[in-house]
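Every protein chain of the complex appears in place save one, which is left out.
Think of it as A and B in the order they're written, each chain with its own count starting at 1.
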Amino acid sequence: MQANKPQNFYKNVSEALAQPNLKAIIRRTTDKADAKRAEAVSNFPGFENARTQGQKIKDHVIKHMDHYLAEFEKNAKAQGAIVHWASTGEEATKIVMDICKQHEAKKITRSKSMLGEEIGLSHALDHSDMERIETDLAEHIIQLAGDPPSHIVWPAMHRSREDVVKLFRSNHKSPTQSEEIIDLVRSARRDLRTKFLTSDIGISGSNFLLADSGSSCTVTNEGNAELTITPPKVHIVTAGIEKLVPSMAHAVPLLRLLTRSATGAEITQYITFHNGAKREGDADGPEVSHIVLVDNGRTKMLADGMEEMLRCIRCGACMNHCVVYKHIGGHAYGSVYPGPMGSVLTPHIEGLEVANKQTHACTLNGRCEEVCPVNIPLPKLLRALRAKSWSKKYEPITNRFVVSAYAMLASRPKLFQLSSSMGVVMMKLFSRKGWIQSMPFTSGWTSNRDLIAPESKTFMQQYKKQRKSSNTAEKQQ
Amino acid sequence: MMNTKDSQISDKKVGLFVTCLVNTMRPSVGFASVQLLEEAGCSVEVPELQSCCGQPSFNSGDDEGTRQVAKQVIQHFEHFDYLVVPSGSCASMIKKHFVEVFQDQPEWLTRAEHLASITHELLSFLVDICDFEPKNVSLDGSYTYHDSCSGLRSLGVYEQPRKLLSSVEGLEHKQLTASTECCGFGGTFCVKYTDISNAIVGEKTENIVATKADYLLGGDMGCLMNMAGKLNREGHTEIKTLHTAELLTGQRPEAMQNKAMENSGGNDASK
């Protein structure tokens, strides 16, 4: 599947809506996630307090980002890690690729990382002579299918069991003949097991960076991160600078929020903190440890008053609960991060001019903010991006014209009332049996639904007339 | 004073902000609002100089346009004790978002903050501030309720309409599946992304039809027009869509299509 582009959003949306079973495919995952999240929240009376605590922890780090970055660097180096800095995605990818080349690596195992996708690492590895091996089951599936991820937690949610059967049969060494999900998982287990153990370099992302120890934290259900990181000689972490927290004790409240919000689970099975290189005498572990700290638009968010977005812990709850995402799916957004959080992040990564259409693909209904575990005001941020896009004149000229004309009228009440009554007269011309099925300039509405026909006069006209007659009646008395 | 009962409500002047959609598309909601507020003991005034709350500008990112629209709303309503709006999203615009566009204009910011403090959505105002209970209203039938997003999430309107409707004799409530999920209206969204909006409202009407309720009620004209328009396009004329205020007046409620039909003959009496 060819990756969509964010600038082709309209086309992507049409294609998504034309896909007959897309809604069912999406709901299979999001409905379950929504229900399980609701249950997890109702079983946790302290959830609101936890949210406040989580938000405050993130805000504290955002406020003192430079301090914590320096702390992290110092402590990671003290444990033998090599710390790298990248201000762009290209720089980050180049750093990783150079390390791989330096070690003459042939096989690279990877544990799922959205940042890795963001900086284009998959693409770079695929265009090298190294073999990229995705070890998260979902990433494994979409790697075999050649798909981009469609969700940040369930990147292969768009693929059915039947798809997986076909993919595994044509790609696994000793594939299963069964179509049972358990046997498919076993088939992947067998196939990936030897790859884990023979990999030259393991690459992971990080859910949290602990400033006090210089550790990076991985969170998985499968245990693939540890199997990716431990056997190879070299471990490379790529992490966004917003992943910092002061210490493990500060990561804990965020972990409580993360898993409940993502999958509805109270905890994920594997939370592992990775700290520098293997110590002398250690039974296993990588001998070399690299950490690449990536900006790629994050400091731009700080500068643009979008710092609340840096709270994001990538749980995916906003997309699971988004009416738009639930109808068009992740691929339509054309970017690594879909849904509400993606519509805020992507303009900072790929540029607002490229991704401003997504900021409008939102009814501002506020559901995403309501479920966000760290209280990110997503609708407010999306609206702020629209305002920026407006002031930069990225909006289509026709939209600008219509909206400006509206403001001109609406700021002049007399004129507005006059044009409203004229509008009513116009609409009456097109109404049949109380409804308007089509009329000029309303196709946006009437292509899919009828428009109620107005009464013959506006409220104001009727009200004034009524007042006048009641006043006259009073005088006559 | 935000959501506490006002025991001197009869001494207070309420300015009704009609909203542009009620003004042009559904005047009966405006008259119902006036009637309910008066029954609740308020003295109601409808300023002639009013237009719209500015959502189209605000949601399109046109902050300067928003300020222009907001200024006239402030000017014409700030002298009231209360500004009441028969729409959650317009109330939320005035109450929550005007202040956002005046961050760099301290004088207007103060005035916007004052206006925010006196602004209320109609149904929650009737319950929370006026402690109003509709009397001698009866209607045989059943209703289902769509909770419009702005009213629900921005202003906390949920229990109030249900409480008001529970006073209507003979009226039975039928729970709408996903009643708090967006209907896909979203102001300019529904014309900008008409196909996505259509997919969303299609799912909403599916849930509405499944309730087998006689009436679909809500508190926001935009959403109601969206759902009623979709129901009509799908041929579900058995479900009558009404603004909650219309039903609560105790007049024989006429659904959107019937109301407009009756009046297409040139009869503009709406009471």
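Quick note on the criterion: a residue touches a chain if its C-beta (ideal position, glycine included) is under 8 Å from a C-beta of that chain, and two chains touch if they have at least 3 such contacts.
As a working rule, contacts and distances are computed from a predicted model.
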From the list "Spore germination protein", "Carbohydrate ABC transporter permease", "LUD domain-containing protein" or "Outer membrane lipoprotein carrier protein LolA", give the UniProt name belonging to the chain omitted from this structure. "LUD domain-containing protein"
Given that one chain is not shown, what are the shown chains it touches? A
Can you say which of A:Thr135, A:Ser261 or A:Ser389 touches the chain missing from this structure? A:Thr135
Out of A:Ser87, A:Gln437 or A:Gln466, point to the residue that touches the absent chain in the complete complex. A:Ser87
Looking at A:Leu17, A:Leu69 or A:Ala355, which makes contact with the chain not pictured? A:Leu69
Sole touch to the unshown chain from A:Glu222, A:Glu350, A:Glu369 or A:Asp450: residue A:Glu222
Note that subunit A touches the chain not displayed via residues 28-29, 32, 43-46, 49-50, 52-53, 56-57, 60, 63-67, 69-70, 75, 78-79, 84-87, 91, 94-95, 98, 135-138, 141, 154, 156-157, 160-161, 164, 181-182, 184-186, 188-190, 192-193, 196-197, 210, 212-215, 221-224, 226-227, 230-231, 241, 246-253, 255-256, 263, 266-279, 281-285, 293, 295, 299-300, 302-303, 307
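Criterion: only the chains that are shown with their structure count from here on.
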I'd like the Å distance between the centres of subunit A and subunit B, where a centre is the mean of that chain's Cα atoms. 33
Subunit A-facing residues of subunit B, complex: 18, 20, 22-28, 30-31, 46, 48-52, 54, 56-66, 68-69, 71-72, 76, 100, 149-150, 153-154, 180-182, 184-201, 203, 225-226, 228-230, 232-233, 256-261, 263-264, 266-271
Subunit A residues touching subunit B in their complex are 13-14, 17, 23, 323-324, 327-328, 360-367, 369-370, 380, 383, 385-391, 395, 399-400, 403-404, 406-414, 416-417, 420, 423-424, 427-428, 431, 433-435, 443-445, 447-464, 466
